[in-house]
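All protein chains but one are shown in place.
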Amino acid sequence: MIPVQFYLVISTLLFFIGVFGFIARKNLIGLLMSIELILNAVNINFVAFNRYLFPNQLEGYVYSLFVIVVAAAETAVAIAIIMNVYRRMGSETVKSINELKN
Amino acid sequence: MKKYFTDIFSGIWNLLKGMKITGKVLVSPAVTECYPEKRDELQPKERFRAELTMPHNENNEHKCTACGICAMNCPNQTITVNKSKITDENGKSKIVLDQYLYDLGSCIFCGLCSRVCPQGAIEFTNNFEHAVYTRSKLIKQLNKPGSKKVEVAKPVAPAAKPASAPAQQEKEAAPKQENENNQ
Amino acid sequence: MEDIKKLLAKVAPGKEVAEGTQYPTIELEPNEVRAVAKKLKEAGFDYLINLTGVDYTDALGTVYHISSSTNKTAVVVLKTKTADREEPVLYTVSDIWKSADLYEREVYDFFGIRFIDHPDMRRIFLRGDWKGFPFRKDYNEVNDTPTTNVNIDSLETLPSITLDKEGKIIEKSKQLFGNNEYVVNFGPQHPATHGVLHLRVSLDGEIVKKVDPNFGYIHRGIEKMCESLTYPQILPYTERLDYLSGSINRHAFCMCVEKAAGIEVPQRAQYIRCIFDELTRVASHLLGWGCMAMDMGAITAFIYGMRDREKIMDIFEENAGGRLMPAYSIIGGLTKDVVPNFQQTVSDFVAYMRESIKEYHTLFTGNPIATGRMHNVGWLTKETAVALGTTGPTGRASGWSNDVRKLAPYAAYDKVKFNEVLRNTDTCKGDSFDRYIIRLDEVLESLNIIEQLNDNLPTDGVNVKVPAIVKLPEGEYYQRAESARGDFGVYIKSDGNKNPYRVKFRSPCMTLISALDPLCKGEKIADLITIGASLDYVIPCADR
Amino acid sequence: MEFITANNIIFALLSVIVLGCGLLSVLTEKLMHAAFYLFLTLVGVAGLYLQMSYDFLAAAQLSVYAGGILMLFIFAIVLVHRIGENSEHVRMGKKARAGFAALCGIAVVLCTMFLFGNFSEDPSTDQFTETVNMELIGCTLLGTGKHQYLLPFEATGILLLACIIGALVIANKEKEDKE
Amino acid sequence: MEVKNLRVKSMNHVTFNDNEYLEQYVEELKKGGVNVAIGCLDDCINWGRSHSVWPLTFATACCGIEFMCVGAARTDFARFGWEVTRNSPRQSDVVFVAGTIVNKMAPVLKRLYDQMAEPKYVIAMGGCAISGGPFKNSYNVVKGVNEIIPVDVYVPGCPPRPNAVLYGMLQMERKIKLEGFFKLPKKPAITPEEKVWAERLAKEEEARKAAKGIK
Amino acid sequence: MSSYEIFVIVFIMALVMVLGGSVIGLLLSPKSENAQKGEQYESGIPTRGTSWMQFKVGYYLIAILFLMFDVEAVLLFPWAVIMKGLGAEGLYAVSFFLVVLILGLAYAWRKGALEWK
Partner (left out) sequence: MSLELIDGINKIHTLLTDNIEATWVSLIEYVLVGLGFLTLYALIALFLIIFERKICAYFQCRLGPNRVGPWGIFQVIADMVKILTKEIIPLKHNDKLLYYAAPFIVIMGSLLTFGGLQFAEGVYGVDFNVGVFYLLAVSSISIIGVMLAGWSSNNKYSLIGAMRSGAQVISFELSACLSMMAIVILGGSMNLSALMAAQEDAWFIFQSPFTWVALVIYLIAAHAETNRGPFDLPEAESELTAGYHVEYSGITFGFFYVAEYCNLFINAAIGTLVFLGGWQALHIPGCEGFNAVMDAIPSYIWMFGKTLVLIFLSLWVRWTFPRLRIDQLLHLEWKIMLPFSLANILLMAIWVIYFK
């Protein structure tokens, strides 16, 4: 079977790929996608630990379920905001948010 | 609120009624006529105009005098009448038909040519199977090779049908009265 | 006639009404046209039947046939011309009668006459890069078959001309669509444009913001060809205008020529012609019904329509010798008498059709999806209908009574009892559903007419002798007939030769297409299709 | 040879998909491509869950993430983004900085993990063939006892309601803006 | 495959027009030598292709109505497997040019034809498509679509009755069955007659232009 | 054979099918080249501008509503499974959840988000 470290490595790598994207992307939608990657990485972690440590309790399991739910909610609102920004500024980059502030 | 529900149910009811109609058709026999399979039964009605022909009688004679009226009356020059002048043994010169060319590809089947022909030399048949690969094949020579004009004065008895149109056999009586109606 | 003359004397004082013409006619200077037109409109003449361009060799001019939606039988004719053949300009009446919009574009396209203050002086039928104006008598340009598509931008700018204070012509131009507009082409190769109409539709998501119909993809130049054909030779071409009401068009042209040449057609021929007209109408409406259903996605309904239409095609084939193009009427009567079992076949068909219509109603009319898509979509008010000149079922669905069979009965129509099918104007204002249902009702009415005619078929002959070469006396002739799509008109100007000098067919379809833009604005793409189908136009009829 | 079991191969495959597509997703300049790679990543993650026999979670992942969130992304991209237009031209410097940060993070975490983690008693010997039974999930979600989550469950309902309202308010704002 | 061995259900070889063209075509194919395996594969593929020819919806005028009739219940070209009319040229195999093609439409037709995926065929239906038909004297009408795109089968008529169209489709079927699939695409062979025809057309055209000039 | 293996097999089969089909298609089919072949098809007329769509709020409203209800369905499935066992109690437990969501739907309905604009 696959040792738990493997999952942890995958999750770490995925997490930082997400972090990289979060820093490197200018586009708001791109940012949001990176966040999804991060959340997924976290989820893998939760699930792997749950599976390996407490296979009979569902802590990690339920947590990742809620993470998915919250991710959905977050995306919905975030995209609504991005759309709004886009309508006002005609572009969907981080810069336009800054401009919006002014 | 009540409307909401009645709308839904009347909607469903009407949809079902529509389905009943199609369902009825599903079980009733199809109206399709199988063309190539039942080719022999599916000849068009005899008046149908699908091809201009020049009937020849058993002596390979036709009635055309090469007057060219038909060609003149054709709205889009579908007919070309090539004629030549010859002197016969009596020394009289007369005009004979060399080639009667008919372009099936541009005919509009208006029937004007056959109506105006003073001799009744051309008529329409209902043989519709003409599709070809080469466009030039659509130009047909209507007078058969070696044919000549009948010597009898008009009106003549209806000529025998060309052998190429077997479907025409049963159609015998029609041309006579048609000719009378022609203007 | 008399009171119209009086009226004319009032609106155009000092102009004499020409004698011996079919309709009261006055000739005007170009700059008087607008004033007279306005007054006429105020006097109730709100329906411009036809606008014809004519090349008088020495001058270029236009002829207006005007009628009224209230005083329905009244028709007056205005004429005007300009001697300038290089830069001919006339004044537009498109703001007075909206239907003049397309007609004037057509005149520009054919004759090169530009209309002052007309908002859109693009070529309508011919390509933007066409050389010359083909309907001028001195036209001899050579245009090659183009193999590349027109640069579409030539359709984007609307040129127009206007007069400044000194009377000099100023050229202007306007942009049709904004730069960022989402413009989708529907057609010319599109299943729902009924042929080759090209609609350029500006969309906002699913919503239609603007429709720009683009004609001419099937402009075959029939009218110009007619000028070099004899009258009997023109007949087959009339059938190919609006091929779905081919017999009716042919009938109209025959009547026009017969009237002009003073030929009396036997009663039997008239009756049979009318039966054929009505059968054609039924066939056309069946196809219209089927196509509408198909455009809305109900392919089965279309097939049912075609199935029943075949029965009519059989009758045509058996009697006239053609299916879609029966070629039955000729000048002076019919080609042949009907076959002996004609009456039986027809009455069988009538009975069959009545049953079928009931089935159609259950299958499609009652369908909540269909009704939902048709109700409240594409309102066409009576006023707009009159202004646009959308005659026929479309106009009648808006409550405008315009049936030529009633208001100027021809052939055997005065011998039968029938109702003009109108939609009740109180409850409906002419939406797609009205236009849909009126066709099925008209089929029933047509069946009534057919039944009456069929039962009383006279027994005199079917044609009279006409001279080998038909020549019409010099003059202008106009004949209206009710085709399946509305007021079909034939305008013949003869100079006494065996060929007409100018022929113009009043196409009911062109005005129908002009109704697309006002009807579709703000509706959805799907509604565009429904509305188009409910107008039931035939493009070759509009393009001619 | 004992490493080459179907299980391991599949795991390798899935991790390649997850990491590779994840990486492509942040590196690509075209937003739609990023969404596509993200999609593959999500499917891969679902595969990982499946491999752990957490099939409800995998299905939820597919249904919500791949079916729902990604659709939202695609709609958003289609609506605000033109085809053929590259999404961004991120300066190399920024990319390098981001990459550096990410690498640092990876290094720190992995070092911590392997230096201080105690993996000696390998728990991986468990066979995960028995799946979590749905009743257990149901009870966990709907129970009120310890390790049971009824309250968060109901809270989610309110969160979702808030989301609907929020999104609609924002949308309506747009309409007002338009008018 | 020999032309004579060509099997078309319920129609025999002699009932078809213009077999000469096919014979010539086969001759030409044979010149290159036929690999047996390829020949067999050819036959299989051609069998499939000839029975599944999806037309592009392309109807411009009156012939289009008769074309609709072909698709309707009475004649039903679905029997031949031709029923899937696709609106997109990408997915269709044959254009029925049903109706008049005018100058403005010509480039559109050309573009549509160009956008079709190989192998593609053209059936000219009705007088207008063949030669301009009734309108061949008009200033705006293309005198036969073979001026713009290569035509495989001509179905004369104005309009041809539905069964005549079926007959044309059978002709098309025969042609496809004979083709060497692996030798596609190539330009349709121009027969000597075609050349003569083209010359004749050109002459007519000149005469017309000249006549106009005199007026 | 355990569940995820099927998952992977099918994944690979889909790949095989698509790749195999495309390769056969590419190998067998005749090709031709012309200038207009690769252009967009739009009823035979060159397209105007880009095919990028104008901003349209309707689509994403639908998507958001869907997402919310989808999440709800995901959370409800575990409940549905044990519904039989829980009895009335289980019903009360979720009824709050359901009512909240139905409120959401009602709100959207009232706000006209369910119409197509």
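When the chains are written out, they are named A, B, C, D, E and F in that same order, and each has its own residue count from 1.
As a working rule, contacts are C-beta pairs under 8 Å (C-beta built on N, C-alpha and C of every residue); 3 or more make two chains touch, one makes a residue touch a chain.
A quick note: this is a predicted structure, and the numbers were derived from the prediction, not measured.
Only one of D:Leu23, D:Leu48 or D:Leu62 touches the absent chain when the whole complex is considered: D:Leu62.
Considering the complete assembly, chain C touches the hidden chain via residues 182, 184, 190-192, 203, 206, 293-301, 303-304, 307, 363-364, 367, 369-370, 372-373, 524-529. The chain not displayed touches chain D at residues 1, 4-6, 30, 32-33, 36, 39, 43, 55-56, 58-60, 62-63, 66-68, 70-71, 74-75, 78, 83-84, 131-134. Looking at chain B, the residues touching the absent chain are 8, 15, 18-19, 21-23, 25-26, 28-32, 34.
The definition used in the following text is that only the chains that are shown with their structure count from here on.
Touch-path distance (fewest steps) from chain D to chain E is 2. If you compare B-E with A-D, the chain pair joined by more contacting C-beta pairs is A-D.
Taking each chain's centre as the mean of its C-alpha atoms, chain C lies 63 Å from chain D.
Chain F has its Cα centroid 58 Å from the Cα centroid of chain B. Looking at chain D, one finds that residues 51, 60, 64, 68-69, 72, 76, 79-81, 137, 140-141, 156, 160, 163, 167, 171, 174 touch two or more other chains. Contact with two or more other chains is made by residues 31, 44, 48, 75, 108-109 of chain B. Touching pairs of chains, sorted by label, consist of A-D, A-F, B-C, B-E, C-E, C-F, D-F, E-F.
Partner chain F is touched in their complex by these residues of chain C: 149, 152, 177, 179-190, 198, 200, 203-207, 524.
Chain D meets chain F in the complex at residues 6, 10, 13-14, 47, 50-51, 53, 55-56, 60, 63-64, 67-69, 71-72, 75-76, 78-84, 129, 131, 134-135, 137-142, 150, 153-154, 156-158, 160-161, 163-165, 167-168, 171-172, 174-175. Looking at the complex, you find that chain C touches chain E at residues 125-127, 130, 134, 139-140, 142-143, 145-150, 188-191, 195-196, 216-222, 224-225, 228, 236-237, 240, 243-244, 287, 302-304, 306-307, 309-310, 313, 323-325, 539-540.
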